[in-house]
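Right after this comes subunit A.
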Amino acid sequence: MIVKSRSAVALLSLSLAAFAFTGCSEESNAEGGDDSTAAAGACAPDDVKLVGQVRNESNPYEAAWLEGGDAFAKSVGLSQERLTYDGDSTKQQEQISQLLAGDTDCLVMNILPNGDSDTPPIVEQAQEAGAFLVTQWNKPADLNVTDYSQWLSHITYDGVTSGQQIGDALADAIGGSGGIIALQGILDTGAAKDRYAGLEASLAEHPDVKLLDQQTANFSRAEALEVTKTLLTKHGDDIKGIWAANDDMALGALEALKAAGKEGKVAVVGIDAVPDALTAIQDGAMTATVSSDGPWQGGIGLAIGYCVATGELSVDDITDRAWFAEQFLIQQDNVADFVSPTVDESEYACDNVFSRSQGPIS
Partner candidate 1 sequence: MTSPAEDVDVVAARPRPRRGVSLRDAGPPIALVVVFLVFSVLSPEFRTLGNVQNIMDTASVLAVVTCGITFVLLMGSIDLSAPGIMGAAAIAVALLVANNRNDHDLGLAGVLVAVLLAAALGCLSGLALVLLKVPSFMTTLGVSAVGLGVATLMFNGVQPNISDDLLASLAVDRLLGFSYLTWLAAACVLVGYLIQRYSRLGRYAYAIGGAEEVLSLSGVKVAPYKVAIFTLAGAFYGLAGVMVTSQLSAGLVQAGKGYDFAAITAAVVGGTLLTGGRGGVLHSAVGVLLVTVLTNGLVQIGVSPYWQGGVQGLIVVVAVAAAVLPQRRRNQVVK
Partner candidate 2 sequence: MSVNVESAPTPSPSAAAPALEVRGLVKHYPGVKALDGVDLVVRPHEVLGLAGENGAGKSTLLKALVGLVRPDAGEIWVRGEKVRLKSVVDAADHGIGMVFQEQSLVPNLTAAENIVLGAEGAGVRRGVYRWDTMRRLAQEQLDKIGSHIDPLARTDTLSFADRQMVEIAKVLRIEERTSHPPVIILDEPTSVLESKEIETLFTQVRRLREFASVIFVSHRLDEVLDVCDRVSVLRGGQSVGEVATAGALPAELHRMMIGSTGADDHYHDTAIRRPEQEPEPLLSVRGLAGKTFRDVSFDVRPGEILGIVGVHGSGREDVCRALFGAEPTSAGEALLDGRKLNLSDTRSACAAGIGYVPAERKIEGMVGPMSVADNMTLAKQKARCVGPLVSPRKQASLVDRWIDRLSIRTPQRSTAIQRLSGGNQQKVVLARWLVADDVRLLLLDHPTRGLDIGARSEVYRLMRELANNGVATVLLADSLEEAIGMSDRIVVMSDGRMTAEVGCPSGNKPTPLDLVKEMV
């Protein structure tokens, strides 16, 4: 028996080794394998190593983000190394520090920090290692990009505005008065905080709209389903509208409404413009969402880093290093324009990378 199991082990481990190789060989060409210590801003285009890190590939928005990164890398004849950390802050830090322990002279990182509090250590390590860093979405308000030479840029969408825009859209949809419930995102993220602030602002302008209840569903479709179900039974028909801090939760809420047979009777709004949400808007199941362009975000971060690394762009020339990207409120009338987001190559041109900037983060 032991003998049998031993041999079984041997067999398994062999096949594993083989597996490991196939698994790795795909990527091994991604590494520029020479240790030429090029000073910052003077890397040969071929030496640049592009890395994009998001939570996981099992979420449409972030998967699209990585696709965008690949697209840009392809456009400059390189390839992007994909990293994912399963929404696990610890694992993200571990990956970053491991990554920065390698050859960092021409390393360009386009990072989606798990939460505000994860940004500082990432920035400091990048600064120390001299890698070119672009972060998106999450950063503590009191952390200034300009204090670091290697932290080229922090890009985000104006959560307050988007939160308010969909808030107003929701208010109009329910005829300016009635009860609504709010589904919050991961409370630790700037995005969640700003968007909720936007909702409050909108509520201030619509006194007749009453916020019946607010719970966090952690940006998760499944959690949103459960929370909404419970809130529906708790408040019943008082609920006229549902404000969700992102589309995944909005879609979860839609399912809950479907199960309760209230589909179409309750207005639902979200943010991010993920494909499912857009179709939902087309069918009139959802009222509104706000565009955020995953593919573009995946590309632009790398583009900025690439331009600086290759010296085509100097950090000092960047006017606003922490800036809002342009976004649109999407409703049934204009949804058609956004169903297939396209990124124009020209937007990645080094003199044009800030074309979507809406000005500095206030």
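One rule holds in what follows: a residue touches a chain if its C-beta (ideal position, glycine included) is under 8 Å from a C-beta of that chain, and two chains touch if they have at least 3 such contacts; residues count from 1.
Basis for inclusion: all candidates are chains of the complex that A comes from, given by their letters.
Here the structure is a predicted model, which is why all the values come from computation and not from measurement.
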Identify which of the numbered candidates 1 or 2 touches subunit A in this complex. 1
Report the residues of subunit A in contact with candidate 1 in the complex, numbered from low to high. 2, 4-5, 8-9, 12, 56-60, 63-64, 66-67, 215-216, 220-222, 225-226, 229-230, 232-234, 236, 251-252, 255, 258-259, 261, 274-276
